[in-house]
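Notes follow the structure.
Note that this complex is displayed minus one protein chain, with the remaining chains in position.
Right after this comes chain A.
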Amino acid sequence: MRLVVDLNRCQGYAQCAFLAPDVFTMHGDEALLYDPHADDTQREQVRRAATACPVQAILVEDQDAAPASAKGARDVR
């Protein structure tokens, strides 16, 4: 699953690193490193992290919006 963190918004509160440590890790005291393509087995943890983020900085792809399943999509060349 694809995700992106708006790091302008992120305050380094580390809730995400606590809830989904395989995807989000703190690097030093405040810098956040994350895997933009989390393994699907992490789906539940990532969702929990996104919900818990106090500044709502984590954007997770909506399954329905994934390009492969885009409704009525014409071609992807």
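Definition applied: contacts are C-beta pairs under 8 Å (C-beta built on N, C-alpha and C of every residue); 3 or more make two chains touch, one makes a residue touch a chain; residues count from 1.
Everything that follows uses one rule, which is that contacts and distances are computed from a predicted model.
**Student:** UniProt names the one chain left off this complex as which of "ABC transporter permease", "Fumarate hydratase C-terminal domain-containing protein", "FAD-dependent oxidoreductase" or "Alkylation response protein AidB-like acyl-CoA dehydrogenase"?
**Tutor:** "FAD-dependent oxidoreductase"
**Student:** For the chain that got dropped from the picture, name the residues of chain A it touches.
**Tutor:** 1-4, 6-8, 10-12, 25, 27-37, 59-62, 64-67, 70-77
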